[in-house]
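With one protein chain withheld, the remaining protein chains of the complex are depicted in position.
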Amino acid sequence: MGFRDLIADFKLQWGVHPDGHKSLTSERPIESMPLPERLVLPLAQHIGAPARPVVAPGERVLRGQRLAEPVGMVSSAVHAPTSGRIADIGDYPVPHPSGLAAAALVLLPDGLDEPVAFEPCEDPHSLEADEIARRVAAGGVVGLGGATFPAAVKLGLGKRNPVHTLLLNGGECEPYLSCDDRTMRERPQAVVDGARLMARALGAQAVVIGIERNKPAAIAAVQLAASGHPEVSVRALPVRYPMGSEKQLVAYLTGVEVPAGGLSAEVGVVVHNVGTAAEVSRVLRTGEPLTHRALTVSGAAISRPANLRVAIGTSVADIIAHCGGVRRDVARYVMGGPMMGMLLPGTDVPVVKGSSGVLSLTSEEAGGGSASACIRCARCAGVCPIGLQPFEMAARIRAGRAEAAVDLGLKDCIGCGSCAYTCPAKIPLSHYFSYAKGSLAAAERSRLKNESIKKLTAARSERLAREAREKAEAAARRKAEREAAKRRAAEAAAGEAAEERREVPQVSA
Amino acid sequence: MLIAVTSLTLIATCLGLILGIAARRFHVEPPELVSELEAMLPGSQCGQCGFPGCNGAAEALADGLAPVTLCPPGGPALALALADKLGVQVELGAMGEREPTIAAVREDICIGCTKCFKECPTDAIHGAMKQMHSVMKEACTGCGKCAEICPTEAVTLVPVAATLGNWRWREPAFA
Partner (left out) sequence: MTTPVHAPHAHDGGSVGRVMRLVMLALLPVTLWGFYLFGWPAIWLWLITVGSAMLFELVCLRVSGRGGPTILRDGSAALAGWLLALTLPPWSPWWIAVIGSFVAICIAKHAYGGLGQNPFNPAMVARVALLISFPLEMTQWVAPAPLFSGTGPDAIEALERLLFSSPIPDALTSATLLGHVKTEASRGVDLLASVPSFGAAAADGIGRHAGSIGETGSWLILAGGLFLISRRVIGWHVPVAVLAGLCVPAMLAHGLDPAHHLSARHHLFAGAAMLGAFFIATDLVTSPATVTGRLLYGLAIGFLSWVIRSFAGFPEGFAFAVLLMNACVPIIDRFTRPRIYGHGATDGRAA
């Protein structure tokens, strides 16, 4: 650890040190889990528009076949993890805190695992930048750290802003999770290779791989793999949560802050997860799309904690059964890490591209308890990596003034949960912020709807006026016609009468 | 003692008088307030607020006779905007959590009389004579005028279905 690191560490004021629980799984190599009987593949496994299915129910599909295509600029394709038959396309429970169902494809594997013809690439480093991004997009790669932003879109960021550095996030600061650690130890070549490919796509000259100091084996492995590549450097990160948050990583490794509301690319930096890098390397070299991912199965309640490579679409219930089921009362099933992961309403939900972990937590691990009054200890402000004052924001939100919380920086909140983790009064601070962000978004939606309704109403009254006018005009026209007709009739009658009059004398004569 | 009481009383009286006169003298009734308020309202004249149309609602708001939360289609966003405009505090409590509703046509009962879409203030109902009518979700304000006029009660107001797109976290329960 160099002097520069020491200074940087000392300056770090934020963050918490949650109990890591990493030893449950960190020495367990990633094992492949056998295919389950049914795979459920949600169409929205990424940030952006849901993919559009390109297969029909009943159709037989092959491994690696594209099942749904991206829609619009920010979207990602979905591929078949194995060969089989599409049983249904409809709404199925997805990993979401609401427990709602959403559009998904159901694939019943036929056990043959017959692949489509892939196009391997011997030397992907000779590909053009655009071609790398195109193949990454075609492979359906999204950010595997949990944010699930389509990787190819992020690789295109170099076009708008010059990107000088690609940061690879090997922090894995969430407790329990060790799949990134294992990936770096087992596939360091793929991580470095993928990072170099992404740097090429971005036009970045340097790659910095940041790994927390609690993973010495990973640091050594990646350093060894990077030894032949002078543009790739490995930096050890202090162990604290949320070191792996993009903003924190950028500030720590480059000394530059990402502007509020902006992208890291604006300061010439793009961040990718190490798992994503390994997948990018595999996708480009083999031509096989992203259909499996490594994840950590852990928690005190699980019988056999493990790191698994599972087919996307495998249900949480199948994974837990594969790991020997649970041996204690499970208070919460969590997808992702405990700090930011979501509580699963049930185990009948599939693993998606962004699922980094499946945790079965006992009530002692999950913490919580009923909230009490804030004592203004300001611990939340001390740990906030962004420099917010969570207790002040929560007090305003509680009083129904979400907009006042925005003035205090609600929109800068990264939702890391450090504040709620450390709050002695157990106030659900993160929940308050999600609630306020949600109600502000809903208010914005209703404002937009109001505006469009106002336009509709205006259009309607204009239409009604036009119709009335047309009606009036038509009526006037008809009246005029009627009158004209009447006039003509009257004239005709008058003429006849005149003639008659002329005739009358003749008659009388 | 007496001097103090008298002088304070005098000062208070004088200041009170000045304030009173100033209030009358410089009283400005912003004439454009009503029209500005009306421009903020949805303008669908749905009448859910209990006032005759959006103009009536705007007048009531300007006179302080109606709460800023009066407009259900406008929702909390409008209430906040109105409160901001009028400089009042807003209590969104009941309003924020009110379930939004939307009109739905029951296909088996609809006789295609077109009464509802003539009534609809936002042209949210489509369909021709003797045909099934359908509701455009984006345009419906849930005002319920269609439901009132439907001769067969085929139009009902139903809660907007929760989707991943509109689902949001509720306010946490606090001990």
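The letters A and B name the chains in turn, as written, and every chain counts its residues from 1.
Convention: a residue touches a chain if its C-beta (ideal position, glycine included) is under 8 Å from a C-beta of that chain, and two chains touch if they have at least 3 such contacts.
These numbers were taken from a predicted model, which means no experiment stands behind them.
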Options A:P29, A:G368 or A:G495, residue touching the unrepresented chain: A:G368
Touch residues of subunit A, complete complex, unshown partner: 16, 18-19, 97-99, 175, 247, 251, 254-262, 267, 332, 334, 338-343, 345, 359, 361, 365-369, 372-378, 381, 385-389, 391-392, 408-409, 412, 415, 417-418, 420-426, 428, 430-431, 434
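Just so we're on the same page, only the chains that are shown with their structure count from here on.
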Distance between chain centroids, defined by C-alpha means - subunit A, subunit B (Å): 35
Interfacial residue positions of subunit B with respect to subunit A in the complex: 42-45, 73-78, 80-81, 90-93, 96, 121-124, 138-139, 141, 162-164, 166-172, 174-175
Subunit A residues touching subunit B - in the complex, by the definition given at the top: 44, 94, 96-98, 100, 102, 370-372, 398, 400, 403, 427-428, 431-432, 434-435, 438-439, 441-447, 449-450, 452-454, 456-460, 463
